[in-house]
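Every protein chain of the complex appears in place save one, which is left out.
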Amino acid sequence: MTGAQIAARASRHTSLHRSGGADRIFSIAFGTLMLGAIGISVLALLTLLFDVARDGISHLSWDFLTSFPSRIIPSNSGIESAIYGTLYLMVVCAAIVVPLGIATAIYLEEYANRERWWNRAIEVNIQNLAAVPSVVYGILGLAFIVRGPLDLGRVVLAGGITLALLVLPVVIIVSREAIRSVPPSIREGSLALGATQWQTIWKQVLPGSIAGIATGIILALSRAIGETAPLLVIGAAVNPRFNPDGLFSSFTALPIQIFTWTQDKDREFVDLAAAAILVMMVLLLLMNSVAIFLRNRYEQKW
Amino acid sequence: MRKKGLALLAVAGSLAFGVAACGDDDDDGTASGSTTEQSSDGGDISGSIAIDGSSTVAPFAEAAAELFNEEYPDVKITVGTSGTGGGFEKFCAGETDISTASRPIDEEEEVPVCEQGGVKYTEIVVANDGIAVATNKDLAVDCMTVEQLKQLWNKGSKITKLSEIDPSFPDTELSLYGPGTDSGTFDFFTDQINGEEGVSREDYEASEDDNQLVTGVEGDDGGLGYFGFSYYEGAQDQLNLVGVDAGGGCVKPSTETIQDGSYKPLSRPLFVYPKADAVTRPEVKAFLDYTVENAAAIAEAAKIVPLTEEQVGTAKEELATAESGS
Partner (left out) sequence: MADHTAAASEGAMGRRTSLVRRPSRRSRFEAGVKALLFAAAAVSVAVTLAIIFSLVKETIAFFGDVSVGDYLFGTKWTPQFAGDQQSFGVIPLVWGTFYLTFIGLVVAVPVGILSGIYLAEFAPRRIRKIVKPVLELLAGVPTIVFGYFALTFFTPEVLRNFLGLGVNQFNALSAGIILGILVVPTIATLVEDAMSAVPQSLREGAAGLGANKVQTAIRVVFPAALSGVVAALVLGASRAVGETVIILIAGGQQANLSLNLYESYQSMAAYIAATARGDIPTGSIEYETIFIVGMTLFVLTLVLNLISIRLVRKYRQVYE
């Protein structure tokens, strides 16, 4: 449809005088609807934050951060094991997803010949992986990593790998965009001066896109640590009273601890879940702030 | 420009290393907030113990683990709740050290599997329990006979209102809650009430997590469910307890009626099954010794019906036999 056709179709329904009364009323009504829609989102967010804060804020304390979950005395319960577990998972996840994601993005942007079917297949595949539900990644983790060929057991390493696979597509996509934003002239200049392709990438393209890549990685990581379903399927421990002591230790994580406490019949534990949510949201806020800071400060304006 | 990028990578890298390094010192901060003192020689026993099984016994096992950790902080104990049946499956496959159960191990179905897997064990009774039938506070039912319970819960039952069983009962639409089929509570209830284990109506909200059942019954006007008595005790202000009449009058579950067996037929002992191989490990032996020795205190902390004096004696004997390697 061309612009003229669409505009012509519109004119059949529009009067040529300035908006009449009915039009005015409709405009106002529609405007109200739109504001209402926006209002719903704002209201939902505010209510959610308010409810969590109200339930949980009284339980926040240094003790809360440094105690283990107790089954018998809610007031002694804390999220130390959950915090450690989340941090361990984050490190393992980053260690896997950073090299793999950036390498894949470099390959797809700098080396891959789009005429070749296998390169197109890789691209489509990544888009599909990005849409797979997180619980299916949990199944993959259970069948392949916890049991199956890798047979690692229900340990930190297994959890970290599963989360890494979950956010890998996101990291690839974001890194590709960052790399793509480096203008071709930079590459061409470098090659003209005699640099090889890899030298160009390593010394010009990557440094130029690193801010965007880093931002994307941090955002992907913050998504990973908020995930509950894959860790449930893999079998994170419930209420462990110890911190993980290495990659091959059983573990829990903030979302899992929140999940367990939310469903307790004892109201005190439910409120602890809210407190844990507040801690997790602070962590996420921190990570997102770092990402935004990196983007604003180091973003290359070509 | 280039330098900035590399500097960024360096910062990110060192942050990651910093976090990893921080994560390694996990020997501090254990057993915090407790009121008992740590014994001086508790620190040299370490290891890990895998416990899995009944969600009814889980509070007991978790309380035991917690109190035990105050004296022996380096022993890592994980308590799973796969259900009595699920726990035995893993136990007989050698995956766990101690299996907890709200019914004895099944002679026909589970014992042979353990034999096949080469898993030897001992049966120790650690606490008592009753299955409580509870309703929402707005659903006023004081007593039901075993027959009536069977009518309600049996396979093929289409009853949606208690008034269908007895017109004097309220006619609120029921919202049924009960344990899943891997649960020993399920096995025991169906066996005692419906006459055969595993036979039950299917249209109820099933969950292995007794917490969910309590929340459900508490929340729905027509909520009715059955679960371990300790879970009722933890929520008694929000629920209505139904007495059971097994022919000798209406009896409501309580510590006394469960211990002396007058709460029929839904009283039962709770078991732990330590693996013979595991008992030879110092951390497991220490844990079992501690648990049996302090069974009453642990049961109280977990809000579970404790053993009688007599039962404690039996338990100690069983444990001694297990440890001597019979």
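Chains here go by letter, A and B, matching the order in which they are written, and residues are numbered from 1 within each.
The criterion applied here is as follows: a contact is a pair of C-beta atoms (placed from the backbone, for glycine too) under 8 Å apart; a residue touches a chain by one contact, two chains touch by 3 or more.
Note that the structure is predicted; figures quoted are calculated from it, not measured.
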Response to the item:
Of the candidates A:79, A:217, A:277 or A:294, the residue in contact with the absent chain is A:277
Worksheet item: Which one touches the absent chain: A:91, A:157, A:233 or A:294?
Response: A:233
Worksheet item: Please identify, in ascending order, the residues of chain B that touch the omitted chain?
Response: 52, 80, 82, 86, 89-90, 93, 155, 175, 180-182, 198-200, 202-207, 212, 215-216, 218-221, 223
Response to the item:
Contacts from chain A to the absent chain lie at residues 1, 3-4, 6-7, 9-11, 13-19, 23, 26-27, 30-31, 33-38, 40-42, 44-45, 47-48, 51-52, 55, 99-100, 103-104, 106-108, 111-112, 121-122, 124-129, 131-140, 142-144, 146-148, 154, 165, 168-169, 172, 196-198, 222, 226-229, 232-236, 255, 258-259, 262-263, 270, 273-274, 277, 280-281, 284, 288
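Keep in mind that, in the parts below, only the chains that are shown with their structure count from here on.
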Item to complete: Compute the distance, rounded to whole Å, between the mean C-alpha positions of chain A and chain B.
Response: 36
Worksheet item: Can you name the residues of chain A that touch chain B in the complex?
Response: 63, 66-68, 70-73, 76, 78, 80, 84, 87-88, 90-91, 94-95, 203, 206-208, 210-211, 214, 237-245, 249-250, 263-266, 294, 298, 300
Worksheet item: Which positions of chain B touch chain A when the two form their complex?
Response: 1-2, 4-6, 8-9, 12, 16, 19-20, 22-24, 26, 29-34, 59, 62-63, 65-66, 69, 76-81, 209, 211-212, 214-215, 218, 231, 234-235, 301-302
